[in-house]
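Here it is, the structure in full.
All protein chains but one are shown in place.
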Amino acid sequence: MYSFRNDYSEGAHPRVLEALTKTNFEQTRGYGLDPRCQKAAELIRTLCAAPGADVHFLVGGTQTNLLVVESMLKPYEAVIAAHTGHVNVHETGAIEGTGHKVVAVPSPDGKLTPAMVESVPELHSDEHQVKPAMVYVSNTTEIGTVYSKAELAALRACCDRHGLLLFLDGARLGSALACGDMSLSDYAALTDVFYIGGTKNGALFGEALVFAKPRPDFRWHMKRRGAMLAKGRLLGVQFQALLEDGAYLEAARRANALALRLREGVAALGYPLPVESPSNQQFPVLPNETISKLQAMGYEFEIDRAVDGGHTCIRLVTSWATPEQAVEDFLRDLASC
Amino acid sequence: MYSFRNDYSEGAHPRVLEALTKTNFEQTRGYGLDPRCQKAAELIRTLCAAPGADVHFLVGGTQTNLLVVESMLKPYEAVIAAHTGHVNVHETGAIEGTGHKVVAVPSPDGKLTPAMVESVPELHSDEHQVKPAMVYVSNTTEIGTVYSKAELAALRACCDRHGLLLFLDGARLGSALACGDMSLSDYAALTDVFYIGGTKNGALFGEALVFAKPRPDFRWHMKRRGAMLAKGRLLGVQFQALLEDGAYLEAARRANALALRLREGVAALGYPLPVESPSNQQFPVLPNETISKLQAMGYEFEIDRAVDGGHTCIRLVTSWATPEQAVEDFLRDLASC
Amino acid sequence: MYSFRNDYSEGAHPRVLEALTKTNFEQTRGYGLDPRCQKAAELIRTLCAAPGADVHFLVGGTQTNLLVVESMLKPYEAVIAAHTGHVNVHETGAIEGTGHKVVAVPSPDGKLTPAMVESVPELHSDEHQVKPAMVYVSNTTEIGTVYSKAELAALRACCDRHGLLLFLDGARLGSALACGDMSLSDYAALTDVFYIGGTKNGALFGEALVFAKPRPDFRWHMKRRGAMLAKGRLLGVQFQALLEDGAYLEAARRANALALRLREGVAALGYPLPVESPSNQQFPVLPNETISKLQAMGYEFEIDRAVDGGHTCIRLVTSWATPEQAVEDFLRDLASC
Partner (left out) sequence: MYSFRNDYSEGAHPRVLEALTKTNFEQTRGYGLDPRCQKAAELIRTLCAAPGADVHFLVGGTQTNLLVVESMLKPYEAVIAAHTGHVNVHETGAIEGTGHKVVAVPSPDGKLTPAMVESVPELHSDEHQVKPAMVYVSNTTEIGTVYSKAELAALRACCDRHGLLLFLDGARLGSALACGDMSLSDYAALTDVFYIGGTKNGALFGEALVFAKPRPDFRWHMKRRGAMLAKGRLLGVQFQALLEDGAYLEAARRANALALRLREGVAALGYPLPVESPSNQQFPVLPNETISKLQAMGYEFEIDRAVDGGHTCIRLVTSWATPEQAVEDFLRDLASC
């Protein structure tokens, strides 16, 4: 039986493993100052059409988020996020741990709009309140929705009007690239900083952080928070493997296609999927006894929330590693419940 | 030409790579809650003869150091370290970044003694000074020296007298185990917390942290600092591969033996090695022109410090991956300088 | 013309000034270790019927709030507050500045209820979310409402059920004591920590913090945040002057009475006061042109918020120092607008 719990249940995409094996005995300098990281960074700058971008490789998402905020904001400055934003609810207060407030705005679909940003009362405030200085968005969002280019451009314009930085968490950027209307160059053009998530799309681990402008002291921030990997070249090797021949996008397309097959199959069985997700996370609402039966069969997935006394919303996640058969089996077994 | 720059220039020990490849498509829960990590933790408790020990896996040393300090001390409490201690000089203020002072004590050989600890004036102080609460030592030390069991036991007794915690940084514990008079069970018995360094002895990355007593909230601390690896099982897989058949100790013995061959060879050529190091870091003092010649040949190593106008102390580091031939070549080329 | 901007527009209550003058040339130890502070703390313990309480004197409210949170919570623990709570909106992220998240709960009247506390999803969560550990309430609240004894007792029971600390911000405790159904001993019995606000009720500055149980290391926390006043006895002298003959309660009664006279007079003129405040802050809604006229006459007050295109809610605050005539003048002038 299969686990649809998340998109990091397995190890690495075969290309990644192959590249790690192949380069294993090369000797390189540590801490990301090696030719592999340089090559991967160059590749990313090219794909982003951003020759002046500053690229850094980090191990994980929470680490990346806290470093971006800490390195770009002054101590009294705050981040605006949707109430569902990862930095608001799923990082054990990592942002606050660096001294910064997250100002959470209710959002029905996990996305921020300019109107929501402008509803933050501190935007034009005095020294008795925090000073919002950055807007944080995720793409895909934590609930699987996706920003269009027009939506992100509108946020960019809003940020420009109010002197705010725009930071895009790309832990699931692969899935967004595979189903949205933006390419890497759009992300680079519209944000001040974003990242290309490796962990959830084929790497053993790793996030490639892209600053629009040079941040010459970012490595000091990294080291201070224990975020500089000794064998840094592992990150370069992995991103090179994923990005140089399109494996990254292909893996995400595969994950999305399987998720849509799940969506379609679940809907055909008459179960609602209230979140309009085109990406690799799907949120069906099932009767509680159906959920128990699926679990008894050995299926694994996360419980999102109770909908009413008899129904619960669950989360199904697919990845590059999900076998087609697992999806078909699940739908067949769901039909039998 | 070979790089003796450090013990993390290559990838992983073949056993580690093999284990990662073999387990690549297993599906497991994330964040270290998987059977591989449980197995590795159990193995470590057995090797430590510490059935009640609490084991956590982390990616790197600075991350581990800052989390140990932050999770065990109150905000106003401080760490005592040798002035050469990694937490004092080589972590970009990571400890201070968590709000804690490092009280540095001069040490001629990189080791702390009870007398040095007791020289800290704040030990019996009032609320106008920080309150030292932890002694930090490294084994092997940052300059390659090694604590004997008697020395560590004396520090333990000193800590007990003064109500101090004893924390041992084992980034190079493999090398210490391979040349010292202590086994893992001694470390577990004599410290409140220590770690078994993977990064510098065969893992792609990873440090296995061993608390003498349960720390049920340590995972909250980890997550808050971005130190919880999504595919946490990678750490369990690696430590299992290194520890279950003795590969860890064997790799370290090999590194030490090559380092001693370097030491012997360098000394035979008449160059001084002022630090009495039995471990995988050696610190010869060479004429500056000799160093330039070695560099011109393509050898890489770190410059430790200028000794006088004409001489410089360099650092040579060996590892599980160092070929014997590289050592012999180096000695031959040094002789020719 | 008078300023109703706040309750700290003037200097000190005459008794306070007199006491400071009288004791000016006494020599005492610094930092609150003097007989004056000991006497004031003893007086507070007696008034609180809490012989085991631990009393500390601090200069201001934000300082006190951040120290209570920092000294009582672990780094990953969070505070639950009403969205209007001072720690959430009016301290420039001081709580986050100590590394802790404030989990804000919407509240219609500035007060928290057990149901609101229990609505916080993190209450029973895992290591990916902060761990709420403290409930923060203010009495009187930031919008002038007041907790009854039954309400505070219900929160206490809720906190006990969930293992939460209860912290009551008493910046305006005088006003709450003067109009509510609780005495100091009720506050001491029902909370883990609360404070008796001096700044807003007659002191030059100062908050007397009362912990239900000894906090032997609180002075270390104070010093570390620069919150230990060198001439600490100034705080003891002031609280003794305010508390020993009932001046504190009398001053607050006077402020409340004048505020209710304002409320009554404003309501009689037909203006709504939507917040049911029995305390020294009143929030009338006035036409914008009326506000402009009052300002043109020289009256000062804070703008709370725009109600609609033509009306604005303002805040009027009275204090021990407000002359009766100022209130009558204001009402007369408002009637003439």
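As written, the chain order gives the labels A, B and C, with residue 1 at the start of each chain.
The rule is simple: a residue touches a chain if its C-beta (ideal position, glycine included) is under 8 Å from a C-beta of that chain, and two chains touch if they have at least 3 such contacts.
Small disclaimer: the values here were computed from a predicted structure and weren't measured.
Enquirer: Of B:13, B:100 or B:200, which sits in contact with the chain we cannot see?
Expert: B:100
Enquirer: With the missing chain put back, one of B:78, B:159, B:222 or B:275 would touch it. Which one?
Expert: From the options B:78, B:159, B:222 or B:275, the contact with the absent chain belongs to B:78.
Enquirer: Identify the residue among B:34, B:127 or B:169 that touches the chain left out of the display.
Expert: B:127
Enquirer: Would you write out the residues of subunit C that touch the absent chain, in ascending order?
Expert: Subunit C touches the missing chain through residues 2-3, 5-6, 8-12, 14, 17, 20-21, 23-30, 59-67, 91-94, 97, 199-200, 204-205, 220, 223-231, 234, 321.
Enquirer: Mind listing the subunit B residues that contact the chain we can't see here?
Expert: Interface residues of subunit B facing the absent chain: 75-76, 78, 89-93, 96-102, 104, 121-122, 127-130.
Enquirer: Touching the hidden chain in the full complex, which residues of subunit A are there? Just list them.
Expert: Against the missing chain, subunit A presents residues 70-71, 74-76, 99, 127-128, 131, 217, 219-224, 228.
One rule holds for everything that comes next: only the chains that are shown with their structure count from here on.
Enquirer: If I list every residue number at the interface of subunit A and subunit C, are over half of them used by both copies, so same, or under half, so different?
Expert: same
Enquirer: CA centre of subunit A versus CA centre of subunit B: separation in Å?
Expert: Inter-chain centre distance comes to 33 Å.
Enquirer: Which residues belonging to subunit C are in contact with no fewer than two other chains?
Expert: Residues 75-76, 99, 127-128 of subunit C touch two or more partner chains.
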